[in-house]
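Only a single protein chain was left out; the remaining protein chains are all shown in position.
After this line comes chain A, so read on.
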Amino acid sequence: MGSSKDQLLVRLKELQIDFSQYEHPVVLTVEAQAKYVGNKGGALSKNLFLKDKKHRYYIVSALADTKVDLKVLSQRLGLGKGGLRMAPEQALGEILQVPLGCVTPFAVVNESARHVSLLLDQGIKTQERCFFHPLSNDISISLDAHGLDKFLKSTGRDPSYVDLEANPPVGKDQPPDLAAFIPSGSTVLPDLPDEAPASQDSTGNHVSAGTKSAAVIAVKPSGNVQNVKEKPVNGARPSIPSADAGKFVEELLDKTSTLLLSEISEDSIKQHGGQLGTEVVNNIQKCLREDLKNLATIFKNTAYTEGFYAGIHYQPKRL
């Protein structure tokens, strides 16, 4: 199950993040939230939960009055003009584990949101404090960008802020400037049926959650994501990502056998007779040496990487 708001607030306190909290009746829109905390000294945020055609998800967390144009954003991400749309309601529950009207950067604390990319409005950094929902929309908390960053770093993400109102040209010589925010991990989620997008609020702005203060956690696309499968390219069988000694030996034996079989034929037997053994061995060594060394280097690098990963995640003994 996902983290609850209480667990989140406890965690914020553990991290010594300074925040103020306000309880109020459930709110689903920025306007409704404004009625209760609009004058409490923090900027309101709007938070969008988006999805692209390849079922990758994004949280966009911005100041309430920052203009967010989904078409521009889609292009800047390299998804073409119409590549981004509001994520279906079901995804809110399944991926972010928050109710309707509660999209918030804090949702990335949940495992299910591991691959969700987070785009933070740089406007958040200009405000003393910003309001967000801490996983429940009957409460709003305000904190500054520094506190938000601290939280995000504790989840293993690297906060990065973007000018959401910018509209740079994207073309042959100008690569999409936000391409770095495309999640690179494979989504392990089932294919959610494309339902109607989350309801619009009365101002016509597409907001999935009326979260105002935005601690938006930017996702470093190739951050601490465990499950990164390389795409197999054009029929080439992807090599095993883990150092499997058995498979490695099979590959070596395969290559040697193929070469051996091609070297021994009626003609070559006639040609070399008893010397065929020596001749074949020479050829095998000449042709295979570099190939086998390359395979061995790949194996070594993979095994080293596994050890390295284990090393950086090792938990020292508690004394």
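Methods note: a residue touches a chain if its C-beta (ideal position, glycine included) is under 8 Å from a C-beta of that chain, and two chains touch if they have at least 3 such contacts; residues count from 1.
Keep this in mind: contacts and distances are computed from a predicted model.
The complex appears with one chain absent; UniProt names that chain "Tryptophan--tRNA ligase, cytoplasmic" among the candidates "General transcription and DNA repair factor IIH subunit TFB4", "UDP-arabinopyranose mutase 5", "Tryptophan--tRNA ligase, cytoplasmic" or "WD repeat-containing protein 54 isoform X1". Per the touch definition above, the residue from A:Ala180, A:Ile264 or A:Val280 contacting the chain not shown is A:Ala180.
From the set A:Gln271, A:Gln285 or A:Asn301, the residue in touch with the chain omitted from the display is A:Asn301, counting the whole complex. With the whole complex as reference, residues 160, 172-181, 184, 221-222, 225, 228, 230, 232-234, 236-241, 291, 293-294, 297-298, 300-302, 304-306, 308-309, 312 of chain A touch the missing chain.
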